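Have a look at this one before I ask anything.
Missing here is one protein chain; the remaining ones are kept as they sit in the complex.
Right, subunit A next:
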Amino acid sequence: MVHGPPAVELVDLRKSFGEHVVLDGLSLRVPTGGVHALLGQNGAGKTTTVRILATLTRPDSGTARVAGHDVVRERRRVRRTISLAGQHAALDDGQTGVENLTMLARLTGLRAPAARARAAALLDRFDLADAAGRQVVTYSGGMRRRLDLAASLVGAPSVIFLDEPTTGLDPRSRQALWEVIGELSGAGVTVLLTTQYLEEADRLADQIMVLHGGGLVAEGTAADLKRRFGAQRLELTWRDAAGLAEAARRLGARVTHREPARLALSVATDGSAPQVRSLLDEVDPDRHGVVRFTVREATLDDVFFTLTDRPASAAREVAGV
């Protein structure tokens, strides 16, 4: 069903602030439709990427296109296509919910009656009709985020960027917001969200792109990533620090996780008895160092740590991108 240009296409995008390199040749493609997550730690370049796509920041070099339009040369067309909900809920505290949305709707070119109708419909859809006449200053954190999302839909965008949409929300509000994001994508909008939460990416996104050190280190569905970067791992707990250090030396780069505080480390495994047995024999030939072993299913956290624990260049090699 996908025709035409991808929703987002970045080619060798670079951006530095002074000496600090934030994007170091980032290339990626987001097909039209669905929810896509940019996953990364603080400083990985997620927000800068979204700001460039939303025409707020200019890249130093490389190209960024949204629905086929260049974000620098065709800025106005891009702006008609997108909307951004940033890390703050960008709303006027002193205006009511309906006033905020009506104002934004009028800025998209609607006349007053149409703008009011659009505002009312969105407030209804985001379960804010009861609070529509109250000043935003009286809203809870979750209500503000919902209003902020409603605000980003005022112009009927085809691509929406959500920059850490659930940061600072309590679990219930987060859950509610997740449902709303699911609905957006159901309505045919392409959603690109950034998150530090693996759970969020796993739960929401059809496709996950892991950013690290200003570049893409992996992409795929949550299931893909889990399969490729450690389907299962064998966690070994040691009697003492010396044994742990010796095992770490023996295994070298095969160690996928270290948790020195618990005297534990992990290696990849397929979970079969022969493999687990031979691994144990290899790392603990005297049979008194390992006190406990556990086979763990991979989580996205594992993928994330496998990829982001190392320098960006090594991570890209691992990921083969």
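By definition in this document, contacts are C-beta pairs under 8 Å (C-beta built on N, C-alpha and C of every residue); 3 or more make two chains touch, one makes a residue touch a chain; residues count from 1.
Going forward, contacts and distances are computed from a predicted model.
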Absent chain [UniProt protein name; select from "YeeE/YedE family protein", "Carbon-monoxide dehydrogenase small subunit", "Phenylacetate-CoA oxygenase subunit PaaI" or "Transport permease protein"]: "Transport permease protein"
Residue among A:D92, A:D170, A:E259 or A:E297 touching the omitted chain: A:D92
Residue of A:R79, A:R239 or A:R258 in touch with the missing chain, whole complex considered: A:R79
Those residues of subunit A which, in the complete complex, touch the missing chain: 54-58, 75-76, 79-80, 82-84, 86-92, 94-95, 99, 103-104, 106-109, 135, 151, 155
